[in-house]
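Supplied in structure tokens, the structure appears directly below.
FYI, not all chains are in this one, though none of them got moved.
Naming follows writing order (A, B and C), and every chain is counted from residue 1.
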Amino acid sequence: MTELRIAVVGTGLMGADHVIRIGKRIVGAHVSAIVEPDESRAKSAMENAPEATWYPDIETAIEAKSMDAVLIATPGQFHEPVLLPALHAGLPILCEKPLAPDEESSLRIVDAEVSGGKQLIQVGFMRRFDQGYMDLREHIASEASGELLGLHCAHRNPEVPDSYHNDMLIFDSVVHEIDVVRFLTDSPVTTVEVKHMKRNSLSPTGLNEPILVLLGTESGVLATVEMNVSVQFGYQVKTEAVFQRGIAEIGRTSGMSRFFDGAISTPEHMSFKTRFAAAYDNQIQRWVNAVQRGTIDGPSAWDGYLAAAAVKSGVAALHSGSVEVVKYANKPSFYN
Amino acid sequence: MTELRIAVVGTGLMGADHVIRIGKRIVGAHVSAIVEPDESRAKSAMENAPEATWYPDIETAIEAKSMDAVLIATPGQFHEPVLLPALHAGLPILCEKPLAPDEESSLRIVDAEVSGGKQLIQVGFMRRFDQGYMDLREHIASEASGELLGLHCAHRNPEVPDSYHNDMLIFDSVVHEIDVVRFLTDSPVTTVEVKHMKRNSLSPTGLNEPILVLLGTESGVLATVEMNVSVQFGYQVKTEAVFQRGIAEIGRTSGMSRFFDGAISTPEHMSFKTRFAAAYDNQIQRWVNAVQRGTIDGPSAWDGYLAAAAVKSGVAALHSGSVEVVKYANKPSFYN
Amino acid sequence: MTELRIAVVGTGLMGADHVIRIGKRIVGAHVSAIVEPDESRAKSAMENAPEATWYPDIETAIEAKSMDAVLIATPGQFHEPVLLPALHAGLPILCEKPLAPDEESSLRIVDAEVSGGKQLIQVGFMRRFDQGYMDLREHIASEASGELLGLHCAHRNPEVPDSYHNDMLIFDSVVHEIDVVRFLTDSPVTTVEVKHMKRNSLSPTGLNEPILVLLGTESGVLATVEMNVSVQFGYQVKTEAVFQRGIAEIGRTSGMSRFFDGAISTPEHMSFKTRFAAAYDNQIQRWVNAVQRGTIDGPSAWDGYLAAAAVKSGVAALHSGSVEVVKYANKPSFYN
């Protein structure tokens, strides 16, 4: 089988990481094109992609027929202008989350995909490829602990840059839990409410967190999310699931334990890059394999839209302090 | 020093347990009187209290000068008729939680104590004597992890009898967290709100739980409580505290671990009796010691009143589904 | 029931601790006599024993009929001169380990007890009263994991004083494992062998450790002991038991866990005093209860002798580097 030629669009932090990933750890694919307006960024990424050609924009890259598939890693507001021509060209796409920055543009992208008549878009909610979440989902499905009743999620970052602002708590961070709660429960988020813990004075000026987000789902399962981006100690994503007959917990990492200086300790991650390294690899390898079979293997554009709709209510809830009901468009039969 | 002569009032499950505790594990005290209207219960308890005399009611026992101090373990609605004559007789009292079943009677008891001019009542919120809670309180006070921002509490029972009903979720169970949140934060609970997880179909008919209780405090610290009384797997009370610089967790028990049948496991408690056995011992020993010094060493009648006021709002919140603000009477200077 | 009047003999570190323990935590007993040649030590201990009289030697104390029972906490070489008169006076005795510093004097004590015709001596191997060891023993007896095949013991001290010397590794420290291996396996130690790990340069001059001690038992169970007295990090005593169908582990402590500075950690003890505090309490309470029933409830003088005999071979093994076979006297039927 010939290798899948991938165009990586956007080689900032995340895109540059994907270039290395595809080069070093993904089987059956290589980076054939770097699409990046910033030349120095492009050149830097190309050091890890010896077979790649540089294109300043997606249109030129498509015209040059330089790829079999597209991986989009630009900031969210630049997804749509890449997605639409790539869809038009009939190219399979892995689009980093979010699908688009708002519900409306997400729906436009969904419409474009439906019009094209073929499912081409997979959205990069990489947590679905994390072993913990996969194990928990399987455990829920098995009903070995009975029915799922609730979820307690903690999403903790050691710190964020000063540019990180309040709405990002929802659209950049909680969006992961919004997707994963649906992934775990097979049930959409129907309500969002936001409470504030005492403000962390170590947070950047103007940022009011940690927050507690309450996600109601159609199934009746209630999820709580501690969203905490200045906790200093480490990067930790964990979930405790409450069942009829017991509890399951994922996200406690382990590793070499040290008995030292009056305590027994194990290390925690400091960044999503190491915490979810295997999930990213797994996501892209399964996508590459799926593309070669002519399909996707992960969250669809419709999943991306659903997350965007819930994020919209989440941001509203952050501002209103009230319970916000999420409204979804009707699901096109195309996605069944 | 002569031993403290204790009258145990009410020898149901809890009172009978205290009789054994005082006889076997508490230094400097013995049970001198059993006050219990039910003769067979009284006789049964007296098997573990060889020096005790039986009295059918508190008045007769007081008249007989049969005790130096009173431990009240009757159901909550019968506390006041025992507390008042004991107060009147100037006797030190350890009263099982709740101080009284409602805010009004709690306030009457407070008034009676204030009128007497001497602090005689200690309320049996035994969690304050649990090593975990004491460690966490000390850790908060030390500010070693920075300022406290939030608390996540889980309070899980394997099961409850069919007689357990919805309001008991608050006044019988969450009352512990209401007290302990104040103990940890040194700040009263100012708001209560209740959310429902998916109902556990293993719960007794009519009981709608698990619930999620949100306790706001004056300090700004937000506490969440998963109150879950049918979780089957075990009796678990744990708390995760969110600080500026990290997290602290108490309530994970340990013990002999087994590597068996594909897993590594450690045992969990099945009842509050074993989970808090050391806390009960500690509470009563410290109370006995304090009484011999002419004081109390634990939550006061005022603490009991504060819990009752917050419970009142909690029950209202359970019924209304809204945020209920807790209103407190002014604190008598007597308790400063 | 009248309280047991206990004479505490020797109020160095350990004896002074027992005086406090009996005063504060043991039910049904009080310290009636302090037997201690050093007046200032005696006075200091008496501050925690308001009902005690001071005696410079055991004979005077016995003559004064000042006690119902004797707790011996002098250094090991001074046990025999206290034990013999106390035995002669028919007094129940709890004697700190070791029973005596060598096999011969241990046997003399055994003989004296046998001659007296009544079992009066209990030896202070407090680990038998530690919850972990009790759980493990019960688990072995239950055969829930199948037959016991081997034991891995670790006995770690943060540091020892400069006066601690090589033979103490065996007679002062490993003696605990020698007793507890027999307690767990119900089978005497038949062979001892000592290996050296790389020497810890933080050990006091002349001390050559950590060592690895191999204890063979009559049952075929092999026990390894890492004896390590300069490990700095904490005081840790743990055992891993190898069964036919799995493993059991005791001695991992827990407590409040902290998520801080890139790691998740739980505290370890720094001293046997806290690590075994509950075991000491439990040992003495059960001894007091037993004495009031006219019996003992723990390791006997014969157990003390068996440990002394194995220690003798252990010290020989430390010096010879060879396997040393333990020889025991015949067990008097008195101890069956």
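By our rule, a contact is a pair of C-beta atoms (placed from the backbone, for glycine too) under 8 Å apart; a residue touches a chain by one contact, two chains touch by 3 or more.
All values reported here derive from a predicted model rather than from experimental measurement.
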Total copies in the full complex, given that 3 are placed here: 4
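Operating definition for what follows: only the chains that are shown with their structure count from here on.
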Angle (degrees, nearest 5) of the CA superposition of subunit A onto subunit B: 180
Numbering shared by both copies at the subunit C-subunit B contact, with half separating same from different: same
Averaged-CA centre spacing for the pair subunit C and subunit A, given as whole angstrom: 58
Inter-centroid spacing, subunit C versus subunit B (mean Cα positions, whole Å): 38
Where subunit C touches two or more other chains, by residue: 252, 259-261
Touching residues on subunit B, where the partner in the complex is subunit A: 146-150, 152, 154, 156, 195-202, 210, 212, 214, 219-222, 224, 226, 228, 230-234, 236, 240, 242-247
List of subunit C residues in touch with subunit A within their complex: 232-234, 236, 252, 259-268, 270
Residues of subunit B touching subunit C in the complex: 1, 23-27, 50, 131-132, 135-136, 139, 145, 245-250, 252-261, 285
